[in-house]
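For reference, the structure I am asking about is given below.
In this view, the complex is presented without one of its protein chains, the others remaining in place.
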Amino acid sequence: MDVVLEADRLGKRYGSTWALRDCSLHLPAGRIAALVGPNGAGKSTLLHLAVGLLKPDAGVVRVFGRSPYGDTEGLADIGFVAQDTPLYRDFTAAELVIAGGKLNKRWDAALARQRLAQLGIPPDRPVGKLSGGQRAQVALALALAKQPRLLLLDEPVASLDPLARREFLQSLMGSVADSGTTVLLSSHLLADLERVCDYLIVLNSAQVQLTGAVDDLVAEHRQLVGPRHDGGTIGGVAAVVRASHTDRQSTLLVRTDGPVTDPGWTVREVSLEDVVLAYLADGTTQTSHSEWGVPA
Amino acid sequence: MIWLTWRQHRKQAFYTLLGLAALAALLVPIGLAMRNTFGDLGLTDCASQLARADVAQATRETCETGYRRFGDRYDSLNLVAVLLITLPALVGLFWGAPLVAREVEQGTHRFVWTQGVGRTRWALVKFGLVGAGVLVLATVYGLGMSWWVDPLTKAAYEGRLGMIVFDLQGIVPIGYTLFAVALGVFAGTVWKRMLPAMGITLAGYIGVRAAVELLARPRYQPARTQTFSIEGEGPPEVSRGDWVLAQGIRNPDGTVISEGGRIQCPPGGKGPDGRVCGAELGLEPGAYNWQLYQPADRFWLFQGIETGIFVALALLLLYIAVRRLRRIA
């Protein structure tokens, strides 16, 4: 299994606050990975580290085995669309395609023009006057014209209306099917990406909460409902991710390492969203309790 | 990269040239008129004549009168000259400050720095091209101003070393402009927003310029002192073109009697009532006028030193700016 991106105990600090800490993960080639977490969880920081905009303060990040910070040659293999798809607003889409050609050694201008033509983007209007959806499509076309082996997208659909969001994901999926590019795209909403991703990285409070292939994650998590649970071990359960209790009953979301055979528990399958929410909720309350200085 | 820089700044370059042309259209006729008046008043040869030691009293008086009449007519232009000094600062504000700040403010640095061009090269090409453009601009401005301000300079006592006219002409505008642009770029890497960066650039420019002008410039070379008698015929003799830093009247033992002034007594040093000239001030016999000054022929030396200071500051600021860029994400 080829690893496209790997991080080992990666950390980035702004002043005394860690924006990302002890981040260890790897992204296999050919995946479309969702980087999910609430705003401020460190998603942008991770992507900026991966594209070499930031220098790690701890640990390492490698893309195709190279450290991206200051590595101009390595940039050729990475396509990046930053949050809010920043482009020179007074440039036309056609001029941006030319600019890309001047800035990159490998550049498929024909591909970019064809994509933009198919999407009906006017070539001679300043991109600042295009709709948000069109601008996002221009940014995507520019990123793809680099023919990258890894495509990093920072909140690409967050600011788009539902229709533009769907159109963006459609054209992204179409081109990924053509090129086989590995994709890592972030969102604060899993729902946006649930259909497109087959790999998941959940970030919360600067730390990786969960990472793995979507199928595996869904397969190894279960919801258990049973009599009030006192914290003892349950056969087949590796860890309790989240628990809620009434005075008689406990509902647990657990990671399993085998079949749960205890007849006292009703075992249900969970959706990806259930899993993600369980991990996110976990992190939030822990942080909040420690910040308020009260026992969790 | 060159194409990108040109495409990004062509509109700005166009407006700058337009502004320069408008300025020229305004100033060239004034300059020509000044020159005509200067000639009509017979002042063209005064500078060389007055410089001679054996200048005739009559010539001197004619020249002084001419200078005064010229001054009466055109002194108000010194105000215009003050306004013209601000032009390098404007270049720094509108060319320097947005160079990095606008990219970061609009997020486009994340686009351009993640293409196949490293940000250091991006910075070098961009700073280099804008710097070269500014250099040409400043040279044209400096030469133009040298021509324009020449009659005003000649008519003023301080000559080319005078406070405002020194800053306008020669090669110092190049140093100032490069410094202003570099300061703008640097401010952009620190504050990362256009308006704060522009504000800081303006404040910083004024501060550094004032500090250099008031504190450093008079000390580029040890100032000379000159003494001359308080007795003499006709109007007081003045040293044209020298930059007088301090002057006063001293007693023979060196104590300063009156600071900032000078006196001229009739030959013999006696007032009409027979008292010693200036006795009411406390002057003793043998008192003399004294001045501390930078001689006029140091003009180019001073221009060179001042330009060097500002170019060095500009390079330092750009170096720090490039280093700071590496930490912006």
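First chain written, first letter: the chains are A and B, and each begins at residue 1.
As a working rule, a residue touches a chain if its C-beta (ideal position, glycine included) is under 8 Å from a C-beta of that chain, and two chains touch if they have at least 3 such contacts.
In this text, contacts and distances are computed from a predicted model.
Selecting from "tRNA 2-thiouridine synthesizing protein B", "GntR family transcriptional regulator", "Membrane protein" or "sn-glycerol-3-phosphate transport system permease protein UgpE", the unshown chain of this assembly corresponds to "GntR family transcriptional regulator" (UniProt protein name). Within the full complex, the chain left out of the display contacts the shown chains A. Of the candidate positions A:178, A:216 or A:257, contact with the unshown chain belongs to A:178. Which of A:114, A:170, A:244 or A:261 touches the hidden chain is settled by the complete complex: it is A:170. Among A:97, A:121, A:196 or A:237, the one in contact with the hidden chain is A:196.
Residue-level contact of chain A with the missing chain is found at 30-32, 166, 169-174, 176-178, 195-198, 271.
In this text, only the chains that are shown with their structure count from here on.
Taking the mean of the C-alpha atoms as each chain's centre, chain A and chain B sit 57 Å apart.
Across the complex, chain B meets chain A through its residues 1-4, 7-8, 11, 106-108, 110-118, 121, 326-327, 329.
Against chain B, in their complex, chain A makes its touches with residues 48, 51-55, 70, 72, 75-76, 78, 80, 82-84, 86-91, 95, 98-100, 102-106, 139, 142, 146.
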